[in-house]
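The complex appears here minus one protein chain, its other protein chains still in place.
On to chain A.
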Amino acid sequence: SYRISSDGKPEKFQPPPKPIIIDKQKQKEERRFLSPEFIPPRGRTDPLKFYIERKDMIQRRKAFNIPEFYVGHILAVTTANPYASEKASRFVGICIQRGGKGLGATFVLRNIIEDQGVEIRYELYNPRIQAIEVLKLEKRLDDNLMYLRDALPEYSTFDVNMKPVPHLDHKEIPVNKLQVRMKPKPWSKRWERPKYNIKGIKFELPEKKMKEAQKWSQPWVEFDMLREYDTSKIEEKIWKEVSEELKK
């Protein structure tokens, strides 16, 4: 079929544009997450030591899947225990802290069972761990939820038989902007002080106390160049290395 343009010359047939197929499955696996224990700490140790450690960590990850999780997620961990019935014990709790680097990386799970607060520190790469399931994906406002020890018990109780809450892979991890209410003072640490920089507590202290706490603020620390540790380039390199090894 020919169309006659305004000049009077016949135009060439233009086929319709090809439809662009966006494969959502492939897009979902794109999220990059490098576990914080891969990033080497600042120091003068030989990078060879971290390289060897990373090889061991990747080997362990191939044998056993360690899911992506942050502080504030609710996890269920089954460990091998010779003294438990059926030789395996399961513990459900909220992750309040992730510490350590390399193979000694740990995370602390907290839960309240029968009105008794229990915290267990697990090692990520310990061969006794048989399974880590993420029951609920939810980030919190802080990196460290140690203040839950001084918060009202309702914020640390989680059902042991909780069903895993479904979460789509490609979506962003939701941030729970919950402001936790605390027990009356004294607390184990003075959480209102700016050193801890906690945003997830609803401080019901009088204005005078909050102002007094600001006396201990150190606004110069933010600009201290000797304390800077820029990990972006190191992370890029390690991410490439780790993802290539894991795909093999």
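Odds and ends about this structure:
The criterion applied here is as follows: a residue touches a chain if its C-beta (ideal position, glycine included) is under 8 Å from a C-beta of that chain, and two chains touch if they have at least 3 such contacts; residues count from 1.
Definition applied: contacts and distances are computed from a predicted model.
According to UniProt, the chain absent from the figure is "Large ribosomal subunit protein uL14m", selected among "Histidine-containing phosphotransfer protein", "Sorting nexin-1", "Pyruvate dehydrogenase E1 component subunit beta" or "Large ribosomal subunit protein uL14m".
Among A:S35, A:N81, A:Q130 or A:T157, only A:N81 touches the chain that is left out of the view.
Within the set A:Y122, A:Y155 or A:W191, the residue that contacts the chain not displayed is A:Y122. In the full complex, chain A contacts the hidden chain through residues 79, 81, 83-84, 89, 91, 106, 113-123, 126, 128, 149, 186, 188.
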